[in-house]
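Below is a structure I'd like to ask you about.
Yeah, one chain of the complex is gone here, protein chain that is, but the others are all in their spots.
Each chain carries a letter (A, B and C) given by its place in the written order, and its residues are counted from 1.
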Amino acid sequence: MTVTVLAFAHLKTVLGEDTLRLSLPDGVTVRDLINRLQETYPGLVQWIKSTRVAVNCEYVELDTVMRDGDEVALIPPVSGG
Amino acid sequence: MTVTVLAFAHLKTVLGEDTLRLSLPDGVTVRDLINRLQETYPGLVQWIKSTRVAVNCEYVELDTVMRDGDEVALIPPVSGG
Amino acid sequence: MRYLTREPLSPEEWHREAMSEHSGASVEFLGVVRRLENGVPIQYLDYEAYEPMAEQMLERYIQQAREQFGLSRVYFRHRLGRVPVGEIAVIIGVHAPHRAEAFAGCQFLLESLKRDVPIWKARAG
Partner (left out) sequence: MRYLTREPLSPEEWHREAMSEHSGASVEFLGVVRRLENGVPIQYLDYEAYEPMAEQMLERYIQQAREQFGLSRVYFRHRLGRVPVGEIAVIIGVHAPHRAEAFAGCQFLLESLKRDVPIWKARAG
């Protein structure tokens, strides 16, 4: 299956892009995806504790199972207002 | 000595006027004045518990001693805003 | 009179006030006369005040709010006399460095007004 990963704020610099398209085995969880991203982008490790994850515009827990076509967003601490 | 008593809101109806001028013996306290007013205006009795007293535009305690020329205001519960 | 007026109130004067570059938060409260007063439909409220005392207390509370909450600007107006339904009875506007002080300062002034300042809804009609 394929998912899209979106990065915001300083995480765009960490990943080098604001959008990644990844092919993943079926049944992969958000936690699996995060672990895989940390391997590919070691710069992400120091930020991951403060990062929340949204799938299709909803905050989710790490054990959420992803589905084909999901849009996964890496959300650093927000600072609007 | 002479003091002026001002009444506001429904207390004007209770006293029948919004301003009284009273001659009082020296050394009289706010409490003495209130007691004297309750004798003259029995309708005041039911309201006096909720009434605060100001002398010369400052809220005061009942044992405050009044002086010649004081302006004493009977302040029912306020309802501005 | 500085804070009390018998004229209709509009927040436009307050809206024209420039904000200090060190203020990041503006909070404004408008109190408006409602159609129902204690469940009864009305056309207006008549407000009265012990004016010199009300002005003096407001001056003092505003000074306290400036110091306690670091407000850079305060606007306070209360209308007296007849205020028709839908019109503004009170405006309280504040500028502060941050949102918490702005809300706290505005609410402090409003609660002080409601508790202590000698102004009354004398009549509804």
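Methods note: a contact is a pair of C-beta atoms (placed from the backbone, for glycine too) under 8 Å apart; a residue touches a chain by one contact, two chains touch by 3 or more.
Note that the structure is predicted; figures quoted are calculated from it, not measured.
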{"item": "Displayed chains contacting the withheld chain", "value": "A, C"}
{"item": "Full-complex contact with the absent chain, from C:Val33, C:Ala49, C:Leu80 or C:Val117", "value": "C:Val33"}
{"item": "Interface residues of chain A (partner: the chain not displayed)", "value": "6, 8-9, 54, 57-59, 73, 75-76, 78-81"}
{"item": "Footprint left on chain C by the chain that the document does not show", "value": "11, 15, 19, 21-36, 85-86, 97, 99, 102-103, 106-107, 110"}
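Here is the rule we go by: only the chains that are shown with their structure count from here on.
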{"item": "Centre distance in Å when chain A and chain B are each reduced to the mean of their C-alpha atoms", "value": "71"}
{"item": "Interface hub residues of chain B, defined as touching at least two other chains", "value": "none"}
